[in-house]
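The complex is shown incomplete by one protein chain, all other protein chains being positioned as in the whole.
Up next is subunit A:
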Amino acid sequence: MSNLRIRICSAALIFGFFAMWEVLCLWLQVSDLLLPRPTEIAATLWTRFPVLWPHILQTLYSTLTGFGLGVIIGVTLGVLIGTSRLAYGVAYPLLVGFSSIPKVAVVPIFVLWFGSGTTPAILTAMVICVFPIVVNIATGLATTEPELEDVLKTLGASRSEILWNVGLPRAMPYFFASLKVAVTLSFVGAVLSETVASNRGIGNVMMTASSNFQTSLLFAGLFVLAAMGVALYAVFSFLEARVTGWATRKTDIAVT
């Protein structure tokens, strides 16, 4: 199937989903308080957007700051673990144990330490995205073919030159694959923390809307979150395709 047809089908599916929702709500006469219709949600989104906007920025800020810190820490740890066989063996079990803690559980701890607000949101976003980055960088480095390193060794390259010219480029596809996942996780972490302990951010808006029975605002928040999540994922997919095109080997075969 051609690309265009796949796109059309996928758009039709999304449209169909909302149309179905609208029709079912009208037909079964579902109360607005339980499940508002998509058109109502859209209207709320439109009228309340000026109020939502600062919260969107707040959530985006917490997510990206936490994610940025997570990338720095994740890459550093990943390089340390991936370049040393000893560190790989010693630290890997610890990392696995660490990663299996449900990250929700760290939010109360951060709140206890730093009070509610932006700080726990940033920290949660950071903690939640570090692990996939560390694992992927470490795996990319540890699985580098020795033959490729040998090429640089015969030229008398130092360890850091080998890392820069072979290890890191080789780990890039792994790194970008993990970034797509990690940025989405950071987003989840930030919203989660906002829901529990903050007076700003989309998470908080939704919490307040829920306790005031503003159901359509609640759903508007959900839509905003979905849109942001998709946007973040799309940005990193695009970057991935640009930077690691060599790994997917895309060339068109001319058909004449």
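Throughout what follows, a residue touches a chain if its C-beta (ideal position, glycine included) is under 8 Å from a C-beta of that chain, and two chains touch if they have at least 3 such contacts; residues count from 1.
The rule is simple: contacts and distances are computed from a predicted model.
**Student:** For the complex's missing chain, which UniProt name, "Electron transfer flavoprotein subunit beta", "Rod shape-determining protein RodA", "Aldehyde oxidase" or "Nitrate ABC transporter ATP-binding protein"?
**Tutor:** "Nitrate ABC transporter ATP-binding protein"
**Student:** Looking at the whole complex, which of A:Phe17, A:Phe49, A:Phe213 or A:Trp246 touches the chain that is not displayed?
**Tutor:** With A:Phe17, A:Phe49, A:Phe213 or A:Trp246 as choices, the missing chain is touched by A:Trp246.
**Student:** Looking at A:Leu35, A:Ala87, A:Leu148 or A:Leu222, which residue reaches the missing chain?
**Tutor:** A:Leu148
**Student:** For the chain left out of this view, which of A:Val106, A:Ala142 or A:Met172 touches it?
**Tutor:** Reading the full complex, the residue touching the unseen chain is A:Met172.
**Student:** Please identify which residue in A:Ala87, A:Ala157, A:Val181 or A:Leu222 touches the non-displayed chain.
**Tutor:** Spelled out, the listed residue whose C-beta touches the missing chain is A:Ala157.
**Student:** In the full complex, which bits of subunit A touch the chain not displayed? Write them out.
**Tutor:** Interface residues of subunit A facing the absent chain: 145, 147-148, 150-157, 161, 165-166, 169-170, 172, 244, 246-247, 249, 251.
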